[in-house]
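Questions regarding the structure given below will be posed in turn.
Every protein chain except one is present and positioned as in the full complex.
Order of writing sets the labels: A and B. Residues in every chain begin at 1.
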Amino acid sequence: MKGSVLIVGAGPAGMRAAAELINQGFKVILVEEKPTIGGKMAQIDKMFPSNECSTCTILPRMLELTSNPNMTVVAFAEVKGIDGEAGDFKVKVLKKPRYVDPMKCTACTDCFPVCPVGGIPMEFNFGRGAHKAIYFYSPFPPRKALIDPEKCTYILEGKCGDKEVPPCVEVCEPEAIVFGQKPAEVEFNVGAVILATGMDEMKTEALEALGYGKLPNVLTALEYERLLSGLGPTGGVVKRDDKKEPRSIAWYVLSNPSPTGFMTAVAEAMGTIERNPDASVSVFYEDINLARDDYANFYHRAKESNINFIKTDCISVAEGEDGNVDLTYDKESFHAEMFVLVPPYAPTEGTLKLSKTLGLEVDEWGFYSKKTDDTHPIHTAKEGIFVCGSAQEPKGIDDSIIQACSAASHAAALLAPSRRTELVPPPEKDILPVKPGDEPATLAVICRCGVNIAGLLDLDELVDYTKSLPHVKHVEVTPFGCDGVAIREHLKTKDYNRLIIGGCSPKTHEDLFSLHTEMGGLNRYLMEIVNLRNHCTWVHSTDKPKATEKAKTLMRMGESRAALLESLDDIHVTVTPACLVIGGNPSGIACALKLGQAGLDVYLVDKETDLGKTKENQNRFVEKMIVELNSNDKVKVRTEAKVGRVEGFVGNFRAEIVKNSGNESIDIGSVVVATSGDMRAESDNGDFEKDLLLQRDDKNFFIGMLGILNPLDFNTDGVFKCGSARKAMGILDAIIDGEGTASRVAGIISKQELVKSPAISVVVDEKCDGCAYCIEPCPAQALTLIEYMQKDSVKKTVEANEAICRGCGVCMATCPKEGIFVRHFKPEYFEVLINSVTGSE
Amino acid sequence: MSNEYEPIIIAFCCNWCSYAAADSAGTARLQYPSNVHIIRCMCSGMVHPNYVMNALTQGRADGILMCGCHIGDCHYQDGNKRAEKRAEAITLMLEDFGLEEERFRLEWISASEGPKFVEVAREMTRALKELGPNPYKT
Partner (left out) sequence: MPNIAEKMDGKKFMWDQQNYPTEKEALDKLAEYEKNGFETRLVKKENQFLVYTRRVVTEIVIEEGGQPL
C-alpha cells in the first residue's frame, strides 16, 4: 500500500488537501493543468463573505507548500489515465512542454525584454494585458518562464528576427531555454487520488444576448476581478478597455441555484465602492437564495454601503453612447459605463476531460455530483478516488476547504497503515556551534540575479562598501545566489559565523536560502537576507546612483542586524496521540470514525444513553457509521457522559469525563467540539468552554478563528469545531464537516511531536515585574501571570507558553520594561536597523 | 546637489501583507523614491511605540511609516488593532515633542496592493520634502 496521494487541481481545494495530507505524513503529488497554481482563488480580489484579500491569504500557503520537500508540484500537466486500485494506483501524467527547463530557470526575467514577439493577450487576465512569447503565466508559483509555441517565431519558423541565435537564449545565463523540449509522460505510483479540478464561468448564448462579446465594456465577473486586483492588468484601478474609469457599474446575476453567483456580485460591488465611494454601483438579480447567516450579513452590509440591489427577471441590453451600456428592466432604463455579468458555473474543461478519461459519473451539468442519498459526496464510483471542492458542485471557498479536509481524511483513513512510509527524511547537517559572545565573522554573498541587480547597481562600489562594513570578512558576487553554490562552498570553510545575502525577497526565498545555509553548515537564524531587488533595483531603476546608495544603506542595515543574530534551535512540543470529541451527533460521529479509521485513539463523549437515541442520528448514513464506530477498537465511546474541566494546551490536554458512575481523567492532544447549542457544561463539573477560551455568538454558535481558510479551527490551538457547533447545517454537510475536522486533528496527533519555529516570545525574569500589560493583548492568549516567592516576598512574572505563542510580538511592543522579547526579532535588532539607516553611530 | 535635502523614511512593514505589497510593487516595476527604507516585522503589532519616537527624537529619520494588514486580515487575528491603538498614542506624543503630524503615518496595505504602497511612498516623500528635515536632526 502506497503512502502517497496524487491530487489533480491546485486551486484552494487541491492545495488544502495537499497541506492536510503532508501534515498527516503522506507524500503528495499535485498536478495542475495551468503553468501556475492557485486556481480561481489566485484570480479573484476579495473573498465573500469575509471580504478578505485573496492573494494575502493564499500566497503564504502556496509558498509553504511549494517549499515542502514532501510535496511535488507538477504544473502545466494533465492526467491521462489511472490504472490499478485503492492503495496502489498508477497515474499517467503528461507534462506539456514549456520550452524552458524549470530546474534551471531562476525567474530572473532577462529574457522578457529581448523577445521580439509581444502583445499576446494574457490568459490569466482573460485577454487583458499582454505578454511576450516568453512569459510568466501569472504572478504565482511556480515562478518559471514558458514559451508560447503558437506565437514564438523560432518554434514556428526556425528563426527569430534576423538573429542566428534567439536573443532569449543569448541572455539566459543558466541556459534554461530548451526549444527541443517535447511533451513528457510520467507515471506516479500512489495510494489514492483526489480530484479538485474546480469550476469555470458558463459562457453561453444567454451571455451573448446580454451583450457579452458584442458590446464593449460588458465583462464577466471573473474578468472584473482581474481589474480589481492590484496584480492585474490595470494595477487595481477599474478601467475600461478605452482607459476610462467607469463611474457607474452594474452587475447582473443570472439565475443560479447556488448563492455563489450572487455573493460574487456583492463582493465585487463592495470592492468597487470601497475604492470609489462616489461610483454608482447597482446589482440586478433574478432571485436570491442566501442560505447562510454570514452571507445574509454581507449582503446587508452591502445594502448599507450605497449599493443598489434591484430584483428583475426581465433585463435587456443595448449599445449606448461612448461605449456605455443601456439597460432596460421592468420599463426602467439605466445607463452603465460598465456591465458585469455573473453567469452560473460549469465544470472546467479539465473536469469534463478527466471524467471521460476515468469513466467517472457526473451529474447533468458535468460536476462530480451524486444525486442519490447512498453515496458520499466525496466518493466516486472508484474506491480510492475522491472528489472535493467546486468540481463536486459549485461552492464558496470555505466550503471547498472543508471538503478538501474531508477528502484528506478519507485518503488518510484508506492509507493509514502506510503513513510516513514515503516521506523524505530531512538531510544530514553538520552545523557550526556559535555562541552569543563569539565575535561575528560575516560572509556577504551579493547576488547579481542575472541582470536584475547587476544590471542597475554599480556593483564594484557596492562590493567595496560591503567589504568595509564591520565584521565582513569576505564578499562573494554570484550570478544566482538561489542555486546555493556560492553560499555552501564558502560556508563549508567554517570561517564564517554569519551570512548576509544581498539578493531578492525573504518572502519568496527565506526557506530556500535557509536550506542552503544549513547545508553549508551554519544555523539558519544566523542568515540575513537584504532585499536589493524587489525593494531597490526594481523600484528605483531610473536612478543608478540613488539605487546604489540605497543598496549600500540596505547592506549596512542588514549587516548590523546580522551581527546581533543568534543561533536558535527549533522548539519541540510532545504530543499525546489521542483526541476527545465532544458530542455524539452526525459530525462528532463522523469525526471520531475517521480518526479511528486512521489508526488514531479517540474518545467520543455524549450525554445520551445510546448514540442511536439522538434524533439526527436516525439516518441511514449515520446509523451505518455508528455500527462501524462500535467495531473500531480505537474509538472509545462514553455515553451518558459530559465533559468537565479541560486543562493544558495543544498536544497536552487533560480532560475530565463526568459520569454518574464516576469520573474519568483522560490525556489527549486535541479536542473537537461537535456539540449543539443546548449541550452546555454545568458549572459544578467544570466548564470546558471556559477552560479552552471558547466563545459563542448571539445565536449560540461557537466563534472560531478569523479567516476563510480556517472554518473548522478555534483560536485556541489544537481545538476544533464541526457541524451544528459552528452553524446550522444538514446532516450530510455535518458529516463532511466532522470528517474535515478529523483531518485537522490528525495533523497534530499523528505526530510524536510538533516542531515549531523558535521565533517566539521569551520572558526576561530579571526585568519582568509582572505588571501584566502584555497578558490581555496577546492574540494567542499564550501568556500567564504567575506569582512566586523570592526571599520572603511575593513577586510576579509572566510565563510564556511556547507551544501556543505565535511570535507576533504584540507583548514585546507593549512591555514598558524590556521584560519580554521575541527571539530573532529582539528590540536591539530594531534599534540597530533604525540607527544604521542614516549610517551615523 | 548635496545641499538638497532628501527625507529619510523608515517603513515598518509586516511580513504577511505590507512587506509582500512592497515586493509586488517591485515585481510590477512600479517606481517610487529611494527615500523609503523598509524594516520587516512579523506584525504591525510588533512595533514598539518607542522605536517610532526614538527614531524621530534622535533624528534617525524624517518620517516613519507603519504598515500592516487591513483590520480583519491580520495573520495573528488582531495584532494590527494593537498597532492602531499605538498609532493614536504616537500621534498625540508627536504633538508633545513638537513634531509635525506628517512625520508619522499608519497605513493598511494588503499583499496585492503594491500600487497603494507606491502611492503612499511617493506621497509621504513629497510631503516630507516640503516640510523640511526633522527638527531633531543634528
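The working rule: a residue touches a chain if its C-beta (ideal position, glycine included) is under 8 Å from a C-beta of that chain, and two chains touch if they have at least 3 such contacts.
The model shown is predicted, which means the values in this text are computed figures rather than measured ones.
In the complete complex, the residue from A:L63, A:A206, A:M519 or A:C771 that touches the missing chain is A:C771. Residues 652, 763, 765-766, 770-777, 784-792, 795-797, 799, 813-814 of chain A touch the missing chain (whole complex, contact as defined above).
Not every partner is drawn; the one left out touches chain B at residues 49, 82, 85-86, 89.
Keep in mind that, in the parts below, only the chains that are shown with their structure count from here on.
Remark: chain A and chain B have CA centroids separated by 27 Å (rounded to whole angstrom).
Residue ranges on chain B touching chain A, taken from their complex, read 8, 10, 15-17, 19-34, 37-43, 45-49, 51, 54-55, 58-61, 69-70, 72-79, 82, 86, 110-116, 118. If you check the complex, the residues on chain A that touch chain B are 45, 50-57, 59-60, 139, 229-231, 235-237, 505-508, 531, 533-536, 538-543, 546-547, 549-550, 553-554, 557, 705-706, 715, 759, 777, 779-780, 806-810, 812-815, 822, 825, 827, 830-831, 833-835, 837-838.
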